[in-house]
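Quick notes on the structure that follows.
Missing here: one protein chain of the complex. Every other protein chain is in place.
On to chain A.
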Amino acid sequence: MIRIPCPFCGTRDHSEFTYGGDGTIEYPALDAPKEDWHDAVFLRDNVCGMQLETWHHVHGCRMWLLVERDTLTHEIHSVRPAHPGLAAMFETDQEAGE
């Protein structure tokens, strides 16, 4: 059982979360050609090592998170809100704290 430090709730068991998927995907515009959408939806790297992925704290704060996790060791390198605005707020808070 891995444990994920949720920036909103603290460290919680992974059973509170659901796995989303590849966190590096940049989804194309809705009207982008189907080739672009094909690549975004179907092409995935099978990463051995550190991977950026999305997790949803579904039984907690219901926030989507971007998690850097080592697929070999389950070591979690970083967790931040997936929403870029919230992530920026967290960074500002941290800088102010330092």
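Throughout what follows, a contact is a pair of C-beta atoms (placed from the backbone, for glycine too) under 8 Å apart; a residue touches a chain by one contact, two chains touch by 3 or more; residues count from 1.
Following the convention adopted for this analysis, contacts and distances are computed from a predicted model.
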- Message: For the chain not present in this complex, what protein name does its UniProt entry give, out of "Manganese transport system membrane protein MntC", "ABC transporter permease", "Succinate dehydrogenase iron-sulfur subunit" or "Sarcosine oxidase subunit alpha"?
- Response: "Sarcosine oxidase subunit alpha"
- Residues on chain A that touch the omitted chain in the whole complex? 1-3, 13, 18, 20, 27-34, 36-38, 40-42, 54, 56, 58, 62-64, 73-74, 76, 81-85
